[in-house]
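Note that one protein chain is taken out, while the other chains of the complex remain in position.
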Amino acid sequence: MTDRFEKGLNVRKDVLGAEHVARSMANVSEFNKEIQELVTSWCWGDIWTREGISRRDRSLINLAILTAMNRNHEFKVHVKGALTNGCTPEEIKEVLLQTAVYCGVPAALESFRNASEVLAEWEQETDGSSGRA
Amino acid sequence: MTDRFEKGLNVRKDVLGAEHVARSMANVSEFNKEIQELVTSWCWGDIWTREGISRRDRSLINLAILTAMNRNHEFKVHVKGALTNGCTPEEIKEVLLQTAVYCGVPAALESFRNASEVLAEWEQETDGSSGRA
Amino acid sequence: MTDRFEKGLNVRKDVLGAEHVARSMANVSEFNKEIQELVTSWCWGDIWTREGISRRDRSLINLAILTAMNRNHEFKVHVKGALTNGCTPEEIKEVLLQTAVYCGVPAALESFRNASEVLAEWEQETDGSSGRA
Amino acid sequence: MTDRFEKGLNVRKDVLGAEHVARSMANVSEFNKEIQELVTSWCWGDIWTREGISRRDRSLINLAILTAMNRNHEFKVHVKGALTNGCTPEEIKEVLLQTAVYCGVPAALESFRNASEVLAEWEQETDGSSGRA
Amino acid sequence: MTDRFEKGLNVRKDVLGAEHVARSMANVSEFNKEIQELVTSWCWGDIWTREGISRRDRSLINLAILTAMNRNHEFKVHVKGALTNGCTPEEIKEVLLQTAVYCGVPAALESFRNASEVLAEWEQETDGSSGRA
Partner (left out) sequence: MTDRFEKGLNVRKDVLGAEHVARSMANVSEFNKEIQELVTSWCWGDIWTREGISRRDRSLINLAILTAMNRNHEFKVHVKGALTNGCTPEEIKEVLLQTAVYCGVPAALESFRNASEVLAEWEQETDGSSGRA
């Protein structure tokens, strides 16, 4: 598993931030160590390392999936990841508007609320210079 | 509603094909006439006419959403729409591989089966010259 | 269980038709006999026998739930039940239009297709004299 | 969009309260302004203005849908809307009991907890004179 | 309903703890009294009293279902129930790892977080002597 794990860990750090990943690793326990390894290998080592579509594309797709699946914690993690991958707030808005018709309005409203929170934090951290220049 | 409806109808024909839309319209009854109008105005008039992300982006995002939502009939309609919008089979594959980790493997397998069917029909109709040249 | 079961069986026959229930009972096997009993006692004996909202209300609510839950087989059974309970095609249409914004357009479209099929059969059986007179 | 928007805004104020809507409007930002407009036009302008079923019916149906879809924030907003539309706590209870068999017991329990909170607030605000007189 | 209710109440106390059940009963109001009765009769009286698979099996199955259904409050209640029924943290871990491939990684991560919280409380209460001896 090591090679995929190593590659995956690097992409995971790139997208979610070294700090976020360090925090996840610091919380590793007897109980959750395998899931941490598998997530890194599967999501990041097997999927996010693939070419064919860009990281920006993968981020937008993930925001749509996580809205549809009603997984708000992970959604917020990936809004930050999307901004790191250079998605602009305008692009994120477009994805969420699209979820309104395909997932239903309550799903979209929930993601708009969650994304707004992450955007506010991001703008504070980066002095408003968010997204692609 | 007319202006949004007209614009929406044009995009809907572009993406899903004039024949598909003509067939939907021919099936309009007292019972389903409003939903046909609303779908055209909302999805196509209000969302697909927007700029900010491309039609190719919207197609990939829809394939992800429809896999997550388990809506296979509509998924197949949008695989064809994605090919019309210039998405390549390789890009469609990448989206579906990503759903495997985020929506679960059974969801991805179902969409791979459905997409394979549509791709086979598409290749017959177009003599294999599918997607972006 | 007998009393609730008996009462439930009567309501079930009223709403879904004696023939439908007889067919379900004829298909009872060693494997599914308990679920048939529990469905009759829970759904029909414990819930549908209750007052507080009418059978017409319960039918409309069920069509909304089954659309949201993506359970199409059961949805079609309950479209027929709704018509038996005196819901008009117009009322069924209103419920499904409402699901379009709250469950997403693909969910609504699927239920419109399924309801149209049941309505066509119903109109044949009843010579078009469907719903409340 | 203006006419549908205006009509929708009026119904939205009727059902959710002028204060709630004012608060939503005060939170409008560059990021969420379109979704606020679309929600008002689609949900309220296109659907809630329709006749065919009553506002009381639409409220009960929404509580069922939002329980099935697991959208608790929006569920609570619509419990208050239901009370405003004259639904009694007894009618709300009946809808939620019905979700227990059709959506599963955990879904119903979650909605009973959320509805209880809203009912307690409502009774305080109205001195217990809730629902239809 | 009395016999099933009584039997169900006993199993419910066994699995979820007499204190938890007493707390639920103390919160019984005019609004939620029927759902409390039905939950006890259906879940505990009709299902958990059945033989054919063990309580340990039913606990593991419930953790899988509640992860798939995204019902986190009830999930946490049943993690504690699983420990009471003698499931070990290792067995709970295995179920959740399995949900990662079948329900998607975000679902599994959410349940790992929730289970970790319950396990930490459980270990404090029992001085670390959790699960089957």
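Per-chain numbering from 1; labels A, B, C, D and E assigned in written order.
In this section, a contact is a pair of C-beta atoms (placed from the backbone, for glycine too) under 8 Å apart; a residue touches a chain by one contact, two chains touch by 3 or more.
Since the structure is predicted, the reported quantities are computational estimates derived from the model, not experimental observations.
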Shown chains touched by the chain that is not drawn here: A, B, C, D, E
Options E:Leu60, E:Leu83 or E:Leu109, residue touching the unrepresented chain: E:Leu60
Hidden-chain contact residue, picked from the options B:Val21, B:Val77 or B:Leu119: B:Leu119
Chain E residues that touch the omitted chain in the full complex: 42-43, 46-47, 50, 52-53, 57-58, 60-62, 64-69, 90-91, 93-95, 97-103
Residues of chain C (touch criterion as defined above) contacting the omitted chain: 29-32, 34-35, 38-39, 42-43, 66, 69-71, 73-74
Missing-chain contacts mapped onto chain B: 70, 89, 93, 96-97, 100, 104-110, 112-113, 115-116, 119
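Keep this in mind: only the chains that are shown with their structure count from here on.
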Far-end chain from chain C, centres as C-alpha averages: A
Chain centroid nearest the full-protein CA centroid: D
Numbering shared by both copies at the chain B-chain A contact, with half separating same from different: same
Chain whose average C-alpha position is farthest from chain B's own: E
Between chain D and chain A, distance of the C-alpha-averaged centres to the nearest whole Å: 31
Centre-to-centre distance between chain D and chain C (centres being mean Cα positions), rounded to whole Å: 25
Chain E: positions in contact with at least two other chains: 38, 42, 70, 104-107
Graph class of chain-chain contacts, one of line, ring, star, complete, other: complete
